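In this view, the complex is presented without one of its protein chains, the others remaining in place.
The chains carry the letters A and B, assigned in the order they are written, with residues numbered from 1 in each.
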Amino acid sequence: MPGIDVELKSVTKEFSTRRGETTVKAVDNVSLQIMDGEFFALLGPSGCGKTTTLRMIAGFENTSSGEILIRGKPVQDVPPFHRPVNTVFQDYALFPHMTALQNVMFGLEMERVPRQEARDRAVKALELVQLSAAVNRKPAAMSGGQQQRVALARALVKNPTVLLLDEPLGALDLKLRKAMQYELKEMQKRLGITFIYVTHDQEEALTMADRIAVMDHGKVLQVGTPEEIYEKPHTRFVADFIGETNFITGTLKEKSGTQGQIELPDGLCVSAILDDPAMSLGQKVTMAIRPEKISLIPKTGTIKRGDHQEVSAEQALADLTNQPNMVVIPGVLWNSIYIGTDMRYIAEIGETKQEIVVRIQNFGGRFDQRYEPGQSIYVYWVTENARVLLD
Amino acid sequence: MNVSPGRSDSRGAILSLPSVIWLVIFFAIPLFIMLGVSLLTRGGNPSDYGTPLTLQNYKDIFTEPLVSTLLRSIRIALQSTIICFVIGYPLAVFISTRQNTLVRQFSLFLVILPFWTNFLVRTYSWQIILGRRGVINEILQNQLGLIDSPLQLINTEGAVLLGLVYGFLPFMVLPIYASVERFNFHMVEAAHDLGANDWYAFWKVMFPMTLPGVVAGWILVFIPAIGAFVTPDLLGGTEGFMVGNLITRQFRDNGGSWPRGSAASIVLMIMVGISLFIYQRFASDESYARAGFTDRINRWLEERHIRIPSLLSSIVFWVLLVGFVVYLFTLNWTQTGTAAAVVTAILVGINIYQRRMERHKTESRSYEINPWSVRRDLWLRRIGKWGLAFNPIFSYFFLWSPIFILVLYSFNASRRAGGRWEGFSTVWYDNIFSGVAGSRSNYSTEEMLEAVETSLIIGVVGTIIATILGTMVSLSLERGVFRGKRWVDGLLYLPIVIPDITMGISLLVFFKVVFDLIENITGSRPFPGIANVAIAHIAFNISFVAIVVRARLTDMNPRYEEAARDLGANEWRTFWRITYPLLLPGIVAGALLAFTLSLDDFVITFFVSGGSVTTLTVFVWGLVKRGVPPEINAISTLMILASTTLVLISSLFQRNASRG
Partner (left out) sequence: MHKFFTLLGVIILLAVSMTATMAQDEIAGWVCPAGYEGQTLRIFSWSTYVAEDTIPNFEESCGVKVEYYEFGSNDELMAVIRSGIARYDLAVPSEANIARLTGEGLLQPLDFSIITNVKNVSEKFLNPPYDPGNVYSVPYQWGTAGIAYDATIVDGEIGSWEDLFNYDGPVAWIDDSRTMLSVALLLLGYDPNSKNPDEIQEAKDYLLAHSDNVDAIASENGQDMLLRGDMDVVVEWSGDLLQIIEDCECDDFVYVIPEEGTNIWVDNMAVPANAENPRLAMEFINYILDPQVGADLSNFTSYGSPNQAAIDAGLIDESALNNPGIYPPEETLQKMYFLLDVGAEADQYYTEVWNDILAALSE
């Protein structure tokens, strides 16, 4: 069981508005425990308080109330330059008047590491981020990716207990970002340093983090592994923010354990998993289903199956309705978008014409089944994939 | 730089031509003539000179007693620059870190406004404060009873220093403000994050990054300070004999010598040149790139595998720096030595302490926060915060108290124009407004109004011509492409960085040479007087107008003009329909600056006219220098009121213009 590296206890940060009359809670009663060696992501939309949380850990902001402990020691009164944490800034904040090497050496100079040793360590850090070629370049003469690496090396060379990363990849283009995500993750595993990673990019958080805290309006909504967050979001916000989700509102009619029956506005009853078994009957609820967990079959014509067979649509429908835990609803497709990896269909289902997004992977070749706008279809999903959330 | 297509090379150059001609004739050539004169032998009269060529004039300057005057001037100029920096940097930081735009603009305005008040008036106001019966001595002696006899404040070198700092502080604050405003405070956080406390974060990161502004400020203060002659004359007494006064005497005194005065001006120019070279090295575009002076030394040593213990090198650095500053201010080797010893002791002490700390350091990842160093750094931070909080209070008090005192004492019933308050009275205003001549004949309301009229004529004519020429040359430099653009650029900036006194004297020499020539050819000698002054004012105002207009042009998107041409407007119509209206706020601002500078100028007017044109500043000079009338405070107050109104109107106008 690894120890707790960083702990936030009921941390609140209030900013007073210009006239000082009212205060805004940028961070509201946040408690977190970040383990040693963990890759922890703070995820949320801009203005959710994630950066403020990070800045409080770094020491750039004071807490209004609550306590922050690093390795069990309270750090409220410790200025940032005495905290064993280092930050990779969103804009990198590389010192423009210093070369890459000087930037990396700066932190060691501050520790009064002898010059030669500092230089060796800095060179090594730059090698680690694969920047040996650019040691004597100034930030202005480097690409965004290179600057990013220097910023990383500069923080890592200090050998921090915790590395704070504030949207470090935000300014990079997509391809580079993907590559860096992978590299960062690798590096973190190798060095075993605790990373606290702030991002608004849910995909980034999902791919990199060991655990994610989703924040909104200064509050932590859910903490969990990427899978937990994605598969079992506790709130509509989390479900909506992480990935794409279809929301269907209804009323809870029946429940048994985590299973519930939801009555849709047009009277149709579908079963789904209850996020909170304590939900009461008759309550207005929202059902969330990920688009990739929904499938389509046409109302008429034939459908290709994996086993090279072509079956009629009626046959396919019958096969589906026969399966238990399967929800099948008729609808009309009105838009299809080709997005490369997937086909994205938008359909209106049921009598209320509830809009629903369906994603079907683009297998290519003969398995491909194409649907056209205006076509009548059925959408179907497995009941376990529909989760009932409180609004 | 964006280059608009369609404007041909030659046309771009043609727009520069009038300014270039003007500046070559009335600026560059006079400087060369002055250089020539400095190499000639003095004749029977100060203004006579002839062959043989000689370096005697330079020798004179570099022998006693003149050389001490020169060295003293450098010292005083350096001192005032350092003081301006120490006061000005925190003030600039204070202003630029105001979050509220209005507060920020107002804070900046409060620094600039005194600068728009007549320089002579501002300097004179210190006479009231520092005099032996001035405000300070009155308060200390008669109100508080702290001293028995008045302190000798006026007629000292300290008073000169004070006057120079007061006069040039805005020159330091403005460029630093511009630098700090561009500075990304994330850098400070990054430094903190990497373990730098406030001290290191400032010196290693913020200071080098704002160095271009600092260097610009140093130059803008150092150059006028070393050429100053009004401030030392009014506040320094015998101790106020600086190189400016030396030069003035060479031209305005029978014991003078134009060649020697020219040589002294050339020496001044050389010092300006050195300053500009330093600026070029340290504050050009690559800017802070070169700032790491110590880094370069380190690298040089490293390349030669010379290892100097860091303790030794930091002792050398700080002892040299502190020793230089202490010696500069005390001229006392004992005190300098003491300071050096203290610095060494502190550095050694810190080093020993740190070594002991390091011994306790463990290699494990668990960390130790040293409570002592946390406490030390928090104290450092607290001191810094107090300093930052105290500085603006002090600075604004410093900038504004002379003005308030001047206004207050304009209602003093005392005739003595000194520091003693003898009751409230509006008699001096009554005298001015009822047109009653002052007690002395060198002052009357009528004469003052005539001086105002002269100033206005020169100001308006000069401003119009300078604005037109300055706008043309700005357009040419910003929108045109032609060979020799860099030279035009350089020519344009020179009048700004050359001390007033050098410019005034070179023009004086120039006009004398030209008039002698005309007299020899035609037999009659021209005495344009007022035209001389206007010509000189235009020569320096072209540059100021150009700077302001160019700033506006740089911000202006050239696409507008391209769009207009795309829509079929020819260049003439493009200019009047698109460029001109967009540029107008810049042109107005430039014209107002030119007008103010023209009204404020004393030194150039004084020399160029040979004292024969009485502008308002020359008139005020007469007031403060010869036969001070009791109305002087009231007159100064009215001048402050007038310039403040002018500035307020102009800023309102600019605000409206930029909104519209």
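Just so it is clear, a contact is a pair of C-beta atoms (placed from the backbone, for glycine too) under 8 Å apart; a residue touches a chain by one contact, two chains touch by 3 or more.
Quick caveat, the model's predicted, so the values are computed rather than measured.
Undergrad: Could you run through the displayed chains and say which ones the absent chain touches?
TA: Its contacts among the visible chains are B.
Undergrad: Among B:Gly12, B:Gly131, B:Gly227 or B:Gly480, choose the residue that contacts the chain missing from this document, as touch is defined above.
TA: Answering carefully, the residue with contact to the hidden chain is B:Gly131.
Undergrad: Per the definition of touch given earlier, which of B:Lys59, B:Arg355 or B:Arg416 contacts the omitted chain?
TA: B:Arg416
Undergrad: So which of B:Gln143, B:Thr238, B:Ser434 or B:Thr522 would be touching the chain we can't see?
TA: B:Thr238
Undergrad: In the complete complex, which positions of chain B touch the hidden chain?
TA: Touching the chain left out of view, chain B contributes residues 44-48, 65-66, 68-69, 72, 127, 131-134, 150, 152, 154-155, 236-242, 246, 249, 251-256, 258, 415-419, 437, 439-442, 444, 447, 508, 511-512, 515-516, 525, 527, 529, 609-612, 614, 622, 625-628.
By our rule, only the chains that are shown with their structure count from here on.
Undergrad: On a C-alpha centroid basis, what's the spacing between chain A and chain B, in Å?
TA: A distance of 56 Å separates the two centres.
Undergrad: Given the complex with chain A, which residues does chain B contribute to the contact?
TA: 100, 184, 186-187, 189-197, 200-201, 204-205, 208-209, 287-289, 291-292, 295, 298, 310, 354, 358, 365-367, 369-370, 373-374, 377-378, 381
Undergrad: Give the list of chain A residues in touch with chain B in this complex.
TA: Touching chain B: residues 18, 58-60, 71, 73, 75, 77-87, 89, 91, 93-98, 102, 106-107, 110-112, 115, 138, 154-155, 158-159, 161 of chain A.
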